[in-house]
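Have a look at the structure that comes next, please.
Excluded from the complex is one protein chain; the other protein chains are retained at their positions.
Chains here go by letter, A, B and C, matching the order in which they are written, and residues are numbered from 1 within each.
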Amino acid sequence: MVPPTSISLVIPSEIRLVDVVHTAAERVAEIAGFDEDGALNVALAVRETVINAITHGNGRDPDLRVEVEVEADDRRLRATVVDQGAGFRPEDTPDPTASENLLRSSGRGLLLVRAFVDEVRFRRVDGRGMEVTLVKYLTDGPKAAGNGGRPDAEERRTER
Amino acid sequence: MVPPTSISLVIPSEIRLVDVVHTAAERVAEIAGFDEDGALNVALAVRETVINAITHGNGRDPDLRVEVEVEADDRRLRATVVDQGAGFRPEDTPDPTASENLLRSSGRGLLLVRAFVDEVRFRRVDGRGMEVTLVKYLTDGPKAAGNGGRPDAEERRTER
Amino acid sequence: MKASVRNIGHVSVVDLSGKITIGEGDVVLRNTVQGLLDSGRSNILLNLEKVTYMDSAGLGELVACYKRTKEKKGNVKLLNPSGKVYDLLSLTKLEEVFETYKDEKEALVSY
Partner (left out) sequence: MKASVRNIGHVSVVDLSGKITIGEGDVVLRNTVQGLLDSGRSNILLNLEKVTYMDSAGLGELVACYKRTKEKKGNVKLLNPSGKVYDLLSLTKLEEVFETYKDEKEALVSY
């Protein structure tokens, strides 16, 4: 049994700091008990979310900050990324795997995020920015826990 | 010219998270322009200071936090480590290189910190804990800047 | 990331190693492919065997290289994507865009 742990990181909106967050998330995932590939998947999902927060959320303005929290217990890892931007509606973003989008040189970040973690939640925080929460279970994902993988299942089980 | 950058990290008092901070500090040092060995030296100094904050400051109590800030500009890197402990008087710590202490299995951390950065400052912060500030210059240390390496020189030159 | 070029007949094999990520590997990839196109070499085989992973910026740069090369009547093909890189190409359906080979000789004769 791994006791719960967490780290929180605050960075200015600079792409060159993305690797710092990637590595920190990967390490916490390893500590939490994910194998090498599982930890890389978590890190890649956090990475993409942080890149979006830096570029789309904060417009690469180094005076704006991105806050990242990664916490894990023996059941799951949760990462939260908050920017200071205007937010967005994820349902309005185009499907990068549609044939008319296949040759676009961007638009694949959210797809990777969704592929690499079990749950993704988006929330506009008034006076703050966009908050994106990622959850990855240590076992077989939420279906194994018998909740049908509904994206709000985690919300009900954990206190915030 | 490297523009200024910074990261801030908060961790519970767990030794297994020391590597996360080490790696983050090393990366910021690399970004700031330190070479591989210089970045490792910075990371080792931050590492020892964080280990002390976790063990001596916070007594490994996972409910107590260690706050780390690493910031760098084109002139120097500064790391600040704050714990929630009672503090200590560094001048009261024994010299680990004295022959009667050579065979002790601990007591070498501060020596390494002092060896690997140019300036070390200790400060008790009321209601908070011990704050240790490390400064490492990108060039030849404070002497090159003509201030005789006085430990308070940095204080006067930078706004907080 | 590191990139080195081997010219074999009219094909340029680019051996890549490391990760192709935003602000680092993607820039190396862009510059390497642009260098080849500038010197008139547009039959390009990217050897991905030693690429550990890519992020969305790396995948985007791969597509950008493909498009720039097509404009010069050439082609970018892929050799031996590793497990993680293969997953990424399949997930994003980019495997439908790129001709991908496991064997270098087979790839070379396909141009």
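What to note about this one:
Rule of thumb we're sticking to: contacts are C-beta pairs under 8 Å (C-beta built on N, C-alpha and C of every residue); 3 or more make two chains touch, one makes a residue touch a chain.
Only a predicted model underlies this, so the values are computations on that prediction, with no experimental measurement involved.
Within the full complex, the chain left out of the display is in contact with B. In the complete complex, the residue from B:40, B:53, B:72 or B:134 that touches the missing chain is B:40.
Touching residues on chain B toward the chain that is not drawn are 15-16, 18-19, 37, 40, 44, 47-48, 51, 96-97, 102-106, 108-109, 111-112, 115.
One rule holds for everything that comes next: only the chains that are shown with their structure count from here on.
Here the spacing of chain B and chain C, counted between their Cα centres, is 43 Å. Spacing of chain A relative to chain B, judged by their CA centroids, is 30 angstrom.
Residues of chain B in contact with at least two other chains: none. Not a single residue position of chain C touches two or more of the other chains.
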